[in-house]
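Every protein chain of the complex appears in place save one, which is left out.
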Amino acid sequence: MKLLVTENYETLSQITADIVLMKWAESRRVNLALTAGSSPKRAYEILADRLKQVDFDQSLAHFYNFDEITLKDQEYGLTMQALTEELFLPLGIEEENIEVLDSKNYQAYDQKIAADGGLDFVLMGIGSDGHFCGNLPEFTSFDYGVYRVPMAPEDELYKMIDESSPHTPGEEMVTFGPQTVLAAKELVLIANGEKKAGIIKQALEGPITEDVPASVLRLHPNLTVILDRAAASQLS
Amino acid sequence: MKLLVTENYETLSQITADIVLMKWAESRRVNLALTAGSSPKRAYEILADRLKQVDFDQSLAHFYNFDEITLKDQEYGLTMQALTEELFLPLGIEEENIEVLDSKNYQAYDQKIAADGGLDFVLMGIGSDGHFCGNLPEFTSFDYGVYRVPMAPEDELYKMIDESSPHTPGEEMVTFGPQTVLAAKELVLIANGEKKAGIIKQALEGPITEDVPASVLRLHPNLTVILDRAAASQLS
Amino acid sequence: MKLLVTENYETLSQITADIVLMKWAESRRVNLALTAGSSPKRAYEILADRLKQVDFDQSLAHFYNFDEITLKDQEYGLTMQALTEELFLPLGIEEENIEVLDSKNYQAYDQKIAADGGLDFVLMGIGSDGHFCGNLPEFTSFDYGVYRVPMAPEDELYKMIDESSPHTPGEEMVTFGPQTVLAAKELVLIANGEKKAGIIKQALEGPITEDVPASVLRLHPNLTVILDRAAASQLS
Partner (left out) sequence: MKLLVTENYETLSQITADIVLMKWAESRRVNLALTAGSSPKRAYEILADRLKQVDFDQSLAHFYNFDEITLKDQEYGLTMQALTEELFLPLGIEEENIEVLDSKNYQAYDQKIAADGGLDFVLMGIGSDGHFCGNLPEFTSFDYGVYRVPMAPEDELYKMIDESSPHTPGEEMVTFGPQTVLAAKELVLIANGEKKAGIIKQALEGPITEDVPASVLRLHPNLTVILDRAAASQLS
């Protein structure tokens, strides 16, 4: 595990932006799965700026959403909507370079990834419950490939989405499982802020357990973890 | 995971021999950890034959013992004695290319491996209890690097060694832990014979759990499993 | 450069067969360009035997012909006909895993390779004039990607094909150029027999020059050369 602790979120974001940029600029097809959400927000802004200042062949990188929470009566789920808004539109990523995971195709998705040449790179955040991608404690298992978690109105996840989103949740979440993610060539995990300090401590220094799903990422031979000082503050 | 199922042990051994040969022949330093024991026995014989028929620069590969069971009043433990007899002597491997793990140096060994450039290749067998290297169920934890398991006369492992070896067991086993092994660039697991069929089924298709330590190998992005038909007979 | 010198052609062929087998068995899409011709003949026979003895997922490897000499009134050219007979049919390679280079698509072929994820592996022989793939002295240039060499009845190449083949030659050869080949992740060059000893000496120990096209292969960071003792006999 490669660990970088940055003074602040801005530096974390600059480094993350350049890492993604260099993957994107590959001269052969590469398959990237980039997280949506708050952690990479600034990195994507910097990346959008970079795109105004840097020319390169953008056509060879394919972008995968690594999880999806379906929404009722919506073509795209929560993740694809967020990625579209935060990444695909501002960065001008062409539709033909976007590979969509959804509730219809998830069962053959590990096979699709293998046929596409495998994942080259996954950029992830970590939830305060230790989840990565859609791998929630109590719902994931280290041996899962891409899988589906059903979701009903009485479930916490359902309620959380229902409250925070303008749309009504659908019937499921689908996600790359631990096996899918750890089969990638390179992983980057980013976290910032004091509120992540506890879970980072558990994920990086505690036992490797399905109760803290992100703890399993440490087993990957090519994992980079980038934290700001606040998120790293409880590490020994 | 790359899975090859061979008609018989001979074919398994031929392929394994050639895989090791090509790693050994690298044109830059490579760090190999090769298992002793029954599974690779024939592969090493074939490799010894290959050496009479193939010239290459043998100087750049370094050989690591990935575990060790100490023996009383013996310079080397059980693993080094076996490797010396089965691999180092018959293949003429120079002492300067042998990197010894023992009860004195194990604490700094993960650091040594990193300073040496990391492990490039680990060839392993699997025990009928699911152990790989010295990672025994109940004694290992997925987050372990190189570690020590104390051993006393009342322990099963101690008794087993005491009975099967001409030497008196020492006070411990040391071994590369799951973290150490999974940090390697490439892993190969071999198994043959019907008596391995059950544990192979568990390791490759059951849950990934510390109760079946080898199950964790499936999480590595560059694992090859080679089985003869008997060992694969319970796979779905 | 990794150099292996084998006692004889049989050992060379066994090792080559296992190298190709392990590439073929990858768990993600891999793109292989394998030579036709006399040098790999025995390796492919061994590989055909291996296939009867080894089960693995054969669906993820794609096979590219790295050159082609068109033939009049024939769907396929000389190389594809040879590969079909020597490799694709005996090994049962599915049509959907065969990627055809021909005189119609060669101009966009470097781009196609990049979009396919790049070449993972190229297995080549060497001509007694130092050519590799279709890169003939006087016709190739180190900066060429995939290119076309026109061919007329008065040309030596045309005459040679006209005499040795039951078909009338067409109007061109197309081939992966040095740039295309050296962009691959891994290269293997094989040569056997005394008649190759002189050109092997030039290619491996002489100047790197377009007059001996294969000499440029030495610049690749991941080249393996496998020779039998006869082909290696002039090496210093």
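Going in written order, the chains are labelled A, B and C, and every chain counts its residues from 1.
Here is the rule we use: a contact is a pair of C-beta atoms (placed from the backbone, for glycine too) under 8 Å apart; a residue touches a chain by one contact, two chains touch by 3 or more.
Here the structure is a predicted model, which is why all the values come from computation and not from measurement.
Among C:Ala183, C:Ile199, C:Ala214 or C:Ala230, only C:Ala183 touches the chain that is left out of the view.
Among A:Asp55, A:Glu138 or A:Glu156, only A:Asp55 touches the chain left out of the display. Residue B:Asp116 is the one among B:Asp116, B:Asp155 or B:Asp211 that touches the chain not shown. Contact between chain C and the unshown chain involves residues 141-143, 178-179, 182-185, 206-208, 215-216, 218-222. Interface residues of chain A facing the missing partner chain: 1-8, 11, 14-15, 18-19, 21-22, 25-27, 50, 52-57, 224.
Seen from chain B, the chain kept out of the figure touches residues 27-29, 59-60, 113-118, 183.
Here is the rule we go by: only the chains that are shown with their structure count from here on.
Separating the CA-averaged centres of chain A and chain B is a span of 34 Å. Centre to centre, using the average C-alpha position, chain A and chain C are separated by 40 Å. Residues of chain A in contact with two or more other chains: 183.
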